[in-house]
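Of the protein chains in this complex, one is absent; all others appear in place.
Chain naming follows the written order as A, B and C, and within any one chain the residues start at number 1.
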Amino acid sequence: MRALVYNGPGQKSLEVRPKPIIKLPTDAVVRITRTTICGTDLHILKGDVPTCQPGTILGHEGVGVVDSVGPGVATFKPGDRVLIACITACGRCEYCRKGMYSHCTTGGWILGNSIDGTQAEFVRIPHADTSLHPIPEGADEEALVMLSDILPTGFECGVLNGKVKVGSSVAIVGSGPIGLAALLTAQFYSPAEIIMIDVDDNRLEVGTRFGATATVNSSDGNAAQQVMKLTGGRGVDTAIEAVGIPATFKICEDIVAPGGTIANVGVHGAKVDLHLERLWSHNVTITTGLVDTFSIPMLLKTLQSERLNAKQLITHHFKFDQILDAYDTFGKAADTKALKVIIEA
Amino acid sequence: MRALVYNGPGQKSLEVRPKPIIKLPTDAVVRITRTTICGTDLHILKGDVPTCQPGTILGHEGVGVVDSVGPGVATFKPGDRVLIACITACGRCEYCRKGMYSHCTTGGWILGNSIDGTQAEFVRIPHADTSLHPIPEGADEEALVMLSDILPTGFECGVLNGKVKVGSSVAIVGSGPIGLAALLTAQFYSPAEIIMIDVDDNRLEVGTRFGATATVNSSDGNAAQQVMKLTGGRGVDTAIEAVGIPATFKICEDIVAPGGTIANVGVHGAKVDLHLERLWSHNVTITTGLVDTFSIPMLLKTLQSERLNAKQLITHHFKFDQILDAYDTFGKAADTKALKVIIEA
Amino acid sequence: MRALVYNGPGQKSLEVRPKPIIKLPTDAVVRITRTTICGTDLHILKGDVPTCQPGTILGHEGVGVVDSVGPGVATFKPGDRVLIACITACGRCEYCRKGMYSHCTTGGWILGNSIDGTQAEFVRIPHADTSLHPIPEGADEEALVMLSDILPTGFECGVLNGKVKVGSSVAIVGSGPIGLAALLTAQFYSPAEIIMIDVDDNRLEVGTRFGATATVNSSDGNAAQQVMKLTGGRGVDTAIEAVGIPATFKICEDIVAPGGTIANVGVHGAKVDLHLERLWSHNVTITTGLVDTFSIPMLLKTLQSERLNAKQLITHHFKFDQILDAYDTFGKAADTKALKVIIEA
Partner (left out) sequence: MRALVYNGPGQKSLEVRPKPIIKLPTDAVVRITRTTICGTDLHILKGDVPTCQPGTILGHEGVGVVDSVGPGVATFKPGDRVLIACITACGRCEYCRKGMYSHCTTGGWILGNSIDGTQAEFVRIPHADTSLHPIPEGADEEALVMLSDILPTGFECGVLNGKVKVGSSVAIVGSGPIGLAALLTAQFYSPAEIIMIDVDDNRLEVGTRFGATATVNSSDGNAAQQVMKLTGGRGVDTAIEAVGIPATFKICEDIVAPGGTIANVGVHGAKVDLHLERLWSHNVTITTGLVDTFSIPMLLKTLQSERLNAKQLITHHFKFDQILDAYDTFGKAADTKALKVIIEA
């Protein structure tokens, strides 16, 4: 089969690889019909993710059709259409029993990281019963690709951890795919204000289109002051960090109101300064989190009931043999205005 | 009346000052019968708290008898015995309505800070109806002094923010009065393990006496490793920072388990490093907080029902005219083994 | 001044009464500019509310202008435009400190019940600081009348108690003003389904217009079966009882899913059957509640940010001297299609 392989920092190729087989009784093999590229894949290609060894097939998002299952798989059978969660979960370990699937002792984020991923014609999914989701009759599969990672991540790590509430004020630092996923799902809770912050005016326009009540271009370094002005000097109840660098975390620290929450979603490569000399008395909460994907069944319902328009996040389409072009387009998002790209089998 | 006055960094004196009078209709004047000294008073004396101007009477803890009330005070009358909350709260502003009294727009921590405090024969208490608590018949007033600040702080900012749970594991970094207050109140929730960490073996012994299940002397710099060993490599569900320096916050970052919480109680004078390059994916929560004192009525009940032995925290007694000796004893805690000192009128 | 007075079961009259005066330091007198009639006023007129004695001025909703204040009122002054909460709260008692204002030991629901109410030119408001809300510049006062009682009641007792969640299923039994208030505010949480149940097709049509995803006419006695069919045999996560009779409570018991919640909002005059022989193992929660009105400030924000269209609830307008006509119209809602009526000074 064809597969997109990571060959070490800066190197990837479209290769022919053997079709995966069932290794453990709880495995399934899924034929991929649609996948996509994540910002994390670019991190791997920069060499930032040491758990991903050269030779690994990338990708942790996608939908497909079950090709074969091990004898221990009870819920799925060949031919079933399935959504692949980016997190693999055994459903039994101490973490899984608490719903903290991201830290499953034999799973977690392993697809396209420590084991081969979804940017291929087939993929082996461990713990299939608790890592795949059935696709409801009549669902739009393209929209569902957004449920493998980006929407649960924006929702769980941004909106839920950030305790977005009806009538509250929210700022989202970073208007890329993950910040926009937080923006879409924050609206489930009817906050009074959602301020998008980014350096790219195009992405801020998208933010406005997706429901932001105000936007702030942070390229002049005065984002915090502008947010304080927009909130009457009070700051925001929830600040969602969706970039992953010290400067954007600093904005969050500067704009969070007393009693508010900073929800970190960004993947950081370096430590940040935490200004406890000021914040110790501000009754703030800071959260970090890798997505658990427990919200996928709920997000499916909101898709089906049309309370969530996930397809808005998709800007480009490619066939599988154009996957290198897809990487190009996704990698140059400032020019191409790419958000999420769909790669079809 | 006699009063302990802050005269600028490093300077304090026992002075004669005019008895306070009612300034606003919601004020009460209280005759102090017992007060104490807080670590924060030492911070002020170092010059670390700019909101406290020279000339201010120190102290934000104590019990006493109502001497006079303004016309707007409905709940208290002269002669009533009262417990003074360290936090003054109007009960009406946006923050007070949320129970976040620490950020009351016309109150918060003002006693012995921006207005005269309780280390005097009399003190004026603004917003008396919502800043004083009636003392139940037969209560031990000495024990109640521990309810002005230290026990609510350990409980609200350490135990509640830290989400201490039945069966969970807890580490408390700092076995001084505030860490011990967290230790006493953490036991309300029956955690399976409570590990006390300090550099002073005497304080660790006190920790064991107060209910710690293990102690770690951190003076050799290996506290984190020892805690990881004690917890089978898993770390703790709750790490309570009760010191206020970068090194102790670092221990908390190193020992918090995935899904766990760091509850900061310490008053910090400098920023700390937050290692998001590691913690971004650990699903941790970090909280900060000035006490709201909403738990005082509940703590009173636990005192009355003998589920809490607050008097254990008291090591020394002084008369009011010995208050400078009391400061000496409290300031040299490593030598005197002082925890909380009671100063009687 | 003119006032609508309850003169015993079945009797009311528009009378001239003396203008109220300040009795306690914490009182305010408010000149009413707009008020309305509540279903509870009709209950009183039936003689169902023994705490309301003949001779009492009715009404517990309205907006107006502060006319005078007692010396203990700190937040309001004559001339301030204010919204009157239907619940009077001292802000200090054990219940108020927990935010359970409905059970304030010197307040609660007293307006137009145990003391004179708002269907008059002036009203005395006890505990004014914590029972009135300032009206923001530019707010639509007519819409605000809906915030005195009906919207907080639908929201707090129906939506919050009922734990309405994103993606969940909700049924509201009773599509009168209070059920519709629950319907409007349930949408803050983006449930996947909201089923309105009533015997009146007109009210069901209003429900559809206000956002219901399905409606069920319960006049044939098969409402429960229809709801089970609509939910694939599963039942609803939240059933809101907004009528107050045994038959409608029974529907809720029959349609609540395992793990679901029945939130009772209706005012009941008789006991109901609780089928514990079936429900004991269904992991259900049943809640009751008089509104606390703690959500008024939040609802004000959602009005201002246009996430809530409160004016939809208003169907008729009257001048104060037409208040008997207003009662007629409101009392014959099946014919007049009245929901809420506005009575202007």
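In this section, a contact is a pair of C-beta atoms (placed from the backbone, for glycine too) under 8 Å apart; a residue touches a chain by one contact, two chains touch by 3 or more.
Everything numeric here is computed off the predicted structure, so don't read it as measured data.
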item: Options A:Glu94, A:Asp140 or A:Asp273, residue touching the unrepresented chain; value: A:Glu94
item: Touch with the omitted chain, as defined above, among B:Leu299, B:Leu313 or B:Ala338; value: B:Leu299
item: Selected from C:Leu4, C:Val69, C:Ile84 or C:Met100 as touching the chain missing from the view; value: C:Met100
item: Residue, one of A:Pro54, A:Gly72 or A:Pro136, that touches the chain absent here; value: A:Gly72
item: Contact footprint on subunit C, counting only the chain that is left out; value: 95, 98, 100, 102-103, 109, 244, 249, 258-259, 264, 266-277, 279-290, 292
item: Interface residues of subunit B (partner: the chain not displayed); value: 165-167, 187-190, 192-193, 213, 298-299, 301-302, 304-305, 307
item: Touching residues on subunit A - with respect to the absent chain; value: 25-26, 71-75, 90-92, 94, 96-97, 99, 129-130, 294, 297
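In this text, only the chains that are shown with their structure count from here on.
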item: Touching two or more other chains - residue numbers and ranges from subunit A; value: none
